[in-house]
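Missing here is one protein chain; the remaining ones are kept as they sit in the complex.
And now, chain A:
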Amino acid sequence: MTTKTWRLFWGSGPARIPLQNGVGRYVQQLQRITFKFCKTHGGSLGMREYIEKDLVEFARQNPGVVVYLKPRRHRSPCLKAEYLNGEDDYISTQKHTCEDIQKWVEYLRCRSGYPVEHLINYHHTDHPSIQGPWTPWLHRDHKLNVAQYPNEELSTAHKLEKTATEELMELYEKQKMLTEMEKTS
């Protein structure tokens, strides 16, 4: 049985990061969010308060997210979020307070579009790493951190094999070292 089948059946599986999001750069997965509310009905009071007070701030802090407002008469208020992988999420905010809606919007902002799953992990340790886990930049040269681009040195082609000249130089240096060691001993 594959992990895919297990996930479909049980709705649970090991932790995963789709497309390695966050390993290098983090891309916010929320694409658009729709606030649907009624302008007069009491159940949309919290929603109207949120729109008046906190919506503009939210839109400024998340420039990658498209915000839609849908005032519809005689309809209960809701939040509809759509994600980059095509999935969407619906939350009814009928009779919610402004603070509740703030929290739900924050929840939708931080989600990936993948369905909510119970995480399975058969191992547990309080101290998984002492040196710190591997990152793609761990074994790379530190000068990359302070490099100014465009950079001629870093734009050169990668050398896959040693040239004959380099090998001869290395042999020469090895021989020199050996002769020196013989002399001292």
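What we mean here is this: a contact is a pair of C-beta atoms (placed from the backbone, for glycine too) under 8 Å apart; a residue touches a chain by one contact, two chains touch by 3 or more; residues count from 1.
The working rule: contacts and distances are computed from a predicted model.
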- Task: Given the choices "P-type ATPase C-terminal domain-containing protein", "UDP-arabinopyranose mutase", "Large ribosomal subunit protein bL20m" or "5-demethoxyubiquinone hydroxylase, mitochondrial", state the protein name listed in UniProt for the chain not shown.
- Result: "Large ribosomal subunit protein bL20m"
- So which of A:63, A:128 or A:150 would be touching the chain we can't see? A:128
- Note on the structure: The one residue from A:138, A:164 or A:181 touching the chain left out of view is A:138
- Item | Residue numbers in chain A that touch the chain omitted from display | 128-134, 138-139
